[in-house]
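In this view, the complex is presented without one of its protein chains, the others remaining in place.
Per-chain residue numbering starts at 1, and chain names A and B are given in the order in which the chains are listed.
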Amino acid sequence: MARNPQLNASGELQHLLSTEGLPREILLKILDTAESFVGVTERDIKKVPLLRGKSVFNLFFEGSTRTRTTFEIAAKRLSADVINLNVAVSSTFKGESLLDTVANLSAMQADIFVVRHGSSGAAHLVARHVKPHEHVINAGDGRHAHPTQGLLDLYTIRHYKKDFGGLTVAIVGDVLHSRVARSLIHGLTTLGAPEVRVIGPQTLIPAGAAALGVRVCHSMQEGLKGADVVVMLRLQNERMNGALLPSAQEFNKHYGLTAEKLALAKPDAIVMHPGPMNRGVEIDSSVADGPRSVILPQVTFGISVRMAVMSMIAGN
Amino acid sequence: MKLLVKSGRVVDPKSGRDAVGDLFLADGRIAAATGTPDRSIDAKGLVVAPGFIDLSARLREPGYEYKATLESEMDAAVAGGVTSLACPPDTDPPLDEPGLVDMLRRRAKALSRARVYPVGALTVKLAGKQLTEMAELAESGCVAFSQGNAPVADTQLLWRALQYAATFGFPVWLRAEDAWLAKGGVAHDGEVATRLGLAGIPAFAETIALAQLFELVRATGARVHICRISSAAGVAMLRRARHEGLPLTCDVGIHHVHLSDMDLGYFDSSCRLEPPLRSQRDREALAAALADGTIDCAVSDHTPVDEDRKLLPFAEAEPGATGLELLLPLVLKWGMQRKLTLAQTLARITSEPARVLGVASGRIEPGAPADLAIFDPQALWRVTPQALKSQGKNSPFLGMELAGRVRATIVAGNVVYEA
Partner (left out) sequence: MASLPDAETLCEQLARELKAQVKASTAMVGIYTGGAWLAERLHAVLGLQAPLGLLDIAFYRDDYAKQGLAKDPKRSKIPFDVEGRDLLLVDDVLHSGRTVRAAMNELFDYGRPATITLVVLAERSGRQLPICAQFAGARVEVPAGMRLRLKRDDRGRLSLELQRGA
């Protein structure tokens, strides 16, 4: 499988599976297209007829109301029909293999599958088995990738910082298990951000991190110095059970983003978080609600970015 | 049946003989002198070698008949030139009862294809908690004791198991992998696993287990065969241990000599294997160690997996690859890359595994069992589901062209396969 499975023979975006391997031009095109959709979300009628008559199936094997909702909003604003399949809850699909579920939906004339699954590689597997006119958008697969999140993070950074060329970006927290971190890192390195740092205890930084092109830091003091962008990752409850981290308190003391630690970054640094936040664990409320936080705009941009991705893909 | 194999290039890795000649087979053995044959086989332009001995091939019986049957896998074995194979105990139920072993041997014998040497379970149900009746199992025909891919996490029990086996002189065949460090892992813990977001098994899961095993071998004197070594660091430790004089032998899966974690590509589940495919550096070390004898032999680790169990996200897919019919071409490819002679290359699947197994086959000399593989080393063929006799079509080499095709296989003087 030599060819990038995301691109069709003409080099156009057929599926969005990961930011890794996407050429720079396509990344920029998505960001530019998202820009034009921001105008749509600002008017009264927040709809355009682009995807009218098309069906978007949200196939979520992992529960996630917020991501599913943003995909649904994005699809509806493109006038598409949206069908939500929450397999995590539905008994109809339990026990059926991933590919069997997809095949059944395919028989119901799907155009776009938005797939979220707990296993890395699930979206790639689905993309290998859909019909030529069907498209797959990865809404998060295991710890591998969450490309639309990575893209909206890139959009947010570009919105506030204009140029990736001179940026220092610090990504803090559970990088080991984070598909958000991976997708953002690939995007940043493709778009030329010169310094991308990951910050966390050794237990939460993967073995091959350096090979991703990032600088590994084990302290906030080292990692936040002079940062233009600080991205805080969500620390899941399961990680704080003692095997990877002893407690939320100790994590917060050394790796939680407080106003004091934020002062290590540049005075005009922006603070980002993919959400949902664990206030008081990875980020203090004063920072999350503070003037440098762009966490809420991230959500708004997320809708435009997803509209951009869907409209680019569905037309190819 | 008296058989004459004419004009073949006879290669006997044990003696180093490599010359065109005839072989006369009678009474199931290679005869000293020629005689009047009942049948002649023209082996002109073909290589005549000892039948291959594969120390790990899963026949999926008992218990996994929906994946493959004894018939189909035995057909696959002889089509691949394999005349003797050892099957691991991880059947369902595992081979921890003499009755099961007995039945397997009878069934295999009745099929009259390759010779089957069952490897018995070291612990009951392979659970790692209780020793099996090794003496009883040996009497039913088990040639060694193993855990398959199941760990023995309890080091004290492992010690006892080796002590017990050593008492009777039974060989113990074990994978070196620390159960806790490997838990939940599905790929080599390196750059590729990090990029793909797959849980990793670090190479030190193998070296820590090897260190443990070596100490236990020193303490007990047990004859241990290390199965499916996978890392450069592991090979280095093995070299030192052999140098020290520990009574160890070792094999490597033939896939691990050719593939690395780079071959996972975009989550190709046909590359989901146990142990995992490690880095290119590890692969290189394995290929070199197989050439210099640090690793004694190559095995197919034949594991038929049905398509449904592979068409899943990588971590959920069942590990294993089909291998009996690819053993020859993959070993030939390795030998060519290392610039070895044909005799040196074939030793890894004939005389060397014969030595580990302690059997008389694996060589061509008067009096030896008449187990032969007659093949064309240049014949190209494409690996497709149709080309494979095994019910396992799961292979990382699917769609690729390989060189080396068996034309006829002889076991105990009988032709059990002809192309």
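Heads up, the rule we're going with is that a residue touches a chain if its C-beta (ideal position, glycine included) is under 8 Å from a C-beta of that chain, and two chains touch if they have at least 3 such contacts.
This one's a predicted model, so the numbers in the text were calculated from it and none came from an experiment.
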Request  = Could you list, sorted by label, every displayed chain in contact with the chain left out?
outcome  = A
Message = Considering the complete complex, identify which of A:Leu7, A:Val48 or A:Val299 is in touch with the unshown chain.
response = A:Val48
Note = chain A residues touching the chain left out here are 12, 32-33, 35-36, 38-40, 43-45, 47-50, 311-312, 315-316
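The working rule: only the chains that are shown with their structure count from here on.
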Message = Need the CA-centroid distance for the pair chain A / chain B, whole Å please.
response = 44
Key: Residues on chain B engaged by chain A in the complex (per definition of touch)   = 189-198, 200, 202, 265-268, 308, 311-316
Residues on chain A engaged by chain B in the complex (per definition of touch) = 1, 5, 20, 97-99, 117, 119-122, 124-125, 129, 141-145, 179, 182, 206-209, 211-212
